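Here the complex is missing a single protein chain, while all its other protein chains stay put.
Each chain carries a letter (A and B) given by its place in the written order, and its residues are counted from 1.
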Amino acid sequence: MRKITYREALREALQEEMRRDPTVFLLGEDIGRHWGGAFKVTDGLAEEFGDERVRDTPISESAIVGTAVGAAITGMRPVAEIMFGDLTALAMDQIANQAAKIRYMFGGQPKCPLVIRTPFGAGVNIASHHSQSLEAWFMHVPGLLVAIPSTPYDAKGLLKTAIRGNNPVLFCEHKLLYPIEGEVPEEEYTISFGTAEVKHEGSDATIVATSYMVKKALDAAKTLDKEGLSVEVVDPRTLTPLDKQTIVRSVKKTGRIVIVSEDCKTAGVSAEIAAVVAEEALDYLDAPIRRLAEPDTPIPFSPPLEQYVIPNEKTIIKAVKEMV
Amino acid sequence: MASNLTKEKLIEMYQKMVEIRLFEEKVFDLYGQNLVPGTIHLYAGEEAVAVGVCSALRKEDYVTSTHRGHGHCIAKGADLRRTMAEILGKKTGYCKGKGGSMHIADFNIGMLGATAVVGAGLPIAVGAGLSAKLRKTNQIVACFFGEGASNQGTFHESLNMASTWKLPIVFVCENNLYAMGTRQSRVMNIENVADRAVAYGMEGVVVNGNDVMAVHEATIKAADKGRRGEGPTLIECKTYRHKGHSRVDPAKYRPKDEVQEWLRRDPIKLLKEHLMQKHSAAEAELQTIEKEAALAIEEAVKFAMESPYPASEEALQDVYA
Partner (left out) sequence: MVTKVVMPKLSLTMKEGTVGKWYKKEGDTVQKNEPIVEVVSEKATYDLEAPASGILRKIMVEEGVDVPVNQVLAIITSPDETLSETDMVAEKPKAEKEPEVLASPSAKRLAKEHGIGLSLVKGTGPYGRIGQEDVERFVQESHGVFSKVKETIELTGFRKTSAERVSMSFRTAPHSTIMMEVDVSHAAALHQKLHVSYTAVLVKVVAEALIEHSIINSSLDGNKIRIFESANVGVAVATENGLVVPVIHNAEKRSLQEIEEAIEELGAKARHGKLTEEDVSGGTFTITNLGMYDVDLFTPIINPPEAAILGVGAIKEKPVAIDGKIVVKPLMMLSLSYDHRIVDGAPAAEFLRKVKGKIEKIAGAEG
């Protein structure tokens, strides 16, 4: 099967959906022909679909999302790009108060089919305002769906589903994933939300990991395999809805779980997953639930400091070994 | 008060304004009898703006509204019974009781809903305008907001975007001089919000917000401009709310003589005088309209009072499509 990058997979998804449905259009800062997107995801799309449908916006995050809302409730399917996940903070009212609630508070009258794509994640030394992972904020807003693909295959399938769906989606990408290659079929496919994937089977411990941490978990699994420890890596792929069944099934099998997420530990994604496991699989736990996340600090600039705060293969291996 | 509006059209507008006034007075009374949950923000006194704007729009044109939105709803053609039912939190309300006074919407008549976050409706209006432009439907979006909202970041982002992209939007600023209890002069260094339009390369006009015909005329011009693809307009309507900010606000921050002065310029009174003087409308004719409006509101109240509350489980529905 052919291999393409995460970035290319996203681009293909956008392209295919825009060809399929004329109501799909893109807006964001520098996504058009003059730059092609800060991370080059939309590169080439303006050339194919025109500047109206691949629209450069002023630096107005709030209005970017608000415009997407207004367009979505009047028959269009906008895909807005917020350049860095950290900047979603500027648009929080439109995301959490408007997009997420508009259907509910109007008694089901409108649907709001919009997608907000944005990259989270640390590791490229661009410091506190450009390196956060804030998906937990959005997991906490009823009315929003949250997707967090870790591979090119997952990215393409989930983005297509997000665009075709009728709900607002926070599509969480990761800067370090953009250049990563993976197998992606030529044929059309979509991935349903709420379907986690067991990316590596095992029996001694479960690692639930998201986004870039999935790759680290898989690297750890390989190393642990050699040492005779068999770990199962579960990738939720979407946080809302969360595939609790697959996670619980894995815990019942292994009795041990480490949850690895790149956000800050307190009230992060791992906290919610840990609570779910405690509620639904307590009697199968043979050891306390472990969470690996960034410490409760902003992301520092200097390379050794930044590397220190991000969970990595070594810390994952250590956590697993401490549990068995 | 010159105008080339027909008597027929003016009578229609009069009827709508009276309906709004009587509706708001009725809601005020119901609240006093503890029948309205939460709070309400009454439109009484500002009828000329909503009616003036909406009477210049087509049915398929869009409107975005605010927490003080009953007037916009009724002016755009909303059903009085379903509006009243929503305010009372009943199942038969526009939003099945899920929204209430501050979140009334009727997507069938282009009423894209009222938002309670000050200034949040502007970017949404931009989106609706962009949508109309991309779909080439010739629709206009009328975006209502107050002078207080003109200080929110979203106002500036929205005007900038709308102007840059030449979107068919009529930004209607209802300047009633007070944002809650804060007088405009205390928080802005300019007198006319309309003056901000030029900063975004668009036209801004100041209009007597209590002269329904003036508002209507300004809107027609702006709408035509928008439909021609020439971009948005900012219409600032100078008006005044008769009551406090919300139901429990006695509005002591407003000087008594100011209030009296504005009450003398009651927009309904002004239109009535115009109709009688310039269009030989009979007192009786207008009184009939007032009686019919009162009856319609009574019927709306009866409908709302007799309607059931939504079942508890409905709280869990419509979160996702």
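By definition in this document, contacts are C-beta pairs under 8 Å (C-beta built on N, C-alpha and C of every residue); 3 or more make two chains touch, one makes a residue touch a chain.
If you're wondering where the values come from, they're calculated on a predicted model, not measured in any experiment.
A.B. asks: As a test of the contact rule: which chains in view would the missing one touch?
C.D. replies: When the full complex is considered, the omitted chain touches A.
A.B. asks: With respect to the chain omitted from the figure, which of A:I59, A:L282 or A:L305 is a touching residue?
C.D. replies: The single option touching the absent chain is A:L282.
A.B. asks: Among A:G123, A:G255 or A:P300, which one is in touch with the chain left out?
C.D. replies: Only one listed residue reaches the unshown chain, and that is A:G255.
A.B. asks: Given the full complex, what residues of chain A touch the hidden partner chain?
C.D. replies: The list for chain A reads 255, 282-287.
Keep in mind that, in the parts below, only the chains that are shown with their structure count from here on.
A.B. asks: Using mean CA coordinates as chain centres, what's the chain A-chain B distance in Å?
C.D. replies: One centre to the other, that is 40 Å.
A.B. asks: Help me check something: in the complex, which residues belonging to chain B touch chain A?
C.D. replies: Residue list for chain B touching chain A: 62, 64, 93-99, 103, 105-107, 112-113, 115, 117, 120, 122-132, 134-135, 141, 153-154, 157-158, 160-161, 164-165, 317-321.
A.B. asks: Looking at the complex, which residues from chain A come into contact with chain B?
C.D. replies: 23, 25, 52-53, 55, 57-58, 60, 62-76, 78, 93-94, 97-98, 102-113, 142-143, 145, 165-167
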